[in-house]
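What you see is the complex with one protein chain gone and the rest in place.
Right, chain A next:
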Amino acid sequence: MTNCPTLIVTVGLPARGKTYISKKLTRYLNWIGVPTREFNVGQYRRECVKIYKSFEFFRPDNEEGLKIRQQCASAALNDVRQYLADKGGQVAVFDATNTTRERRGTITAFAEQNGFKVFFVESVCEDPEVIAENIVQVKLGSPDYTNCNTEEAMEDFKKRIKCYENSYETLDEVLDRDLSYIKIMDVGRRYLVNQVQDHIQSRIVYYLMNIHITPRSIYLCRHGESDLNVKGCIGGDSGLSPRGKEFANYLGQFIQSQEISDLKVWTSQMKRTIQTAEAVSVPYEQWKALNEIDAGVCEEMMYEEIQQHYPLEFAMRDQDKYRYRYPKGESYEDLVQRLEPVIMELERQENILVVCHQAIMRCLLAYFLDKTAEELPYLKCPLHTVLKLTPVAYGCKVESIYLNVDAVNTHRDRPEVAGAKEALVSNAH
């Protein structure tokens, strides 16, 4: 996607969402296949200064504090350099306040020396309610405040922010016109984008402009058990089995009971997801991109048949299930690529139910729960189970709801020996 590595540098006062953005962006970039890591200077500081005493550490006239903070920033940049130059990283997110022009100048020089491109992400927010909510959600629970009560922590943190305010130099339209950056204002109401250099920066900008923090839940489930599931066959486009239909009805009831405001429902263009959504009685949208992984020549075969007719392919798939592409079909890696627009639109949406398929659900889940490419193809997504994902703090709360309708098990664990007959799924069929 890009030749030089990219250093993303966050900018902003404390409690402006820098770490939230850093983590989310890192998760997204890794999911689309761009090796990315975040480097949080606060963590380096916590390792150096074992016990946090108070906001006084951050006073601009605290020489000792300044020295330590500078050392921590340097240590972090050193690790950045290692990651991008030696460890195959493509993007590093340097998560710190970086509120002075001087500090940003140092970082730019560092990047130039090492041949990295720099892209700044500044978050500007003056809404006291948003800031207070931030502090409650992520600061009060920080390791810095383990031994404080809520009021003490809140008071101290506000004083901490004040320490930065006087020396804060926001990215300037004139003074910083040669820098590449996005300035996010008021949690996304407004953006200023300057000098986007390349494809990856353009994608980062597009992503940042589509995320939001309005509370909502994402419901993920597979279609109800299908006739081909019952036979133990993969792929195809069959309808629901009687138990699958029962699940669809229960799903409808469950959704109603949740009393979700403005729920959107998405399905694939395959019969089994459409039939499932029909029972939910909410208008739904069909996405071709949500269709199950194309198993090519293995479509509609049972694992035993694949083992029989394509033993070599079967073994190769077990060796690298993420990258393995069925002949005339797709790989999980291909799936991630075609699901990217779905993820982008999921980010824009609020309450939503996605009725999809096993491999698809694994890809979506891996995105939301930050699972690696190695873990992704083995994530457990059983039939007749709804996952309710609710973004909270820096991650996602997951509730698993089994709707009490039996179904076959379609999960095949990574076998000890690739392609071994013993590892074939024992289905109830």
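In this section, a contact is a pair of C-beta atoms (placed from the backbone, for glycine too) under 8 Å apart; a residue touches a chain by one contact, two chains touch by 3 or more; residues count from 1.
Everything below uses one rule, namely that contacts and distances are computed from a predicted model.
Remark: of the listed names "Alkylglycerone-phosphate synthase", "2-oxoisovalerate dehydrogenase subunit alpha", "6-phosphofructo-2-kinase/fructose-2,6-biphosphatase 1" or "Protein O-linked-mannose beta-1,2-N-acetylglucosaminyltransferase", the one matching the undisplayed chain in UniProt is "6-phosphofructo-2-kinase/fructose-2,6-biphosphatase 1".
If you put the hidden chain back, the residue from A:74, A:210, A:351 or A:390 that touches it is A:210.
Taking the complete complex into account, A:196 is the one of A:196, A:316 or A:369 that touches the chain left out. Shown as candidates are A:79, A:320, A:334 or A:375; the residue that touches the absent chain is A:334. Interface note: of A:82, A:167, A:253 or A:269, the residue touching the hidden chain in the full complex is A:269.
On the side of chain A, the interface with the absent chain consists of residues 173, 177, 189-196, 198-199, 202, 205-206, 209-210, 266, 269, 278, 281-288, 299, 328, 334, 337-338, 345, 348, using the contact rule stated above.
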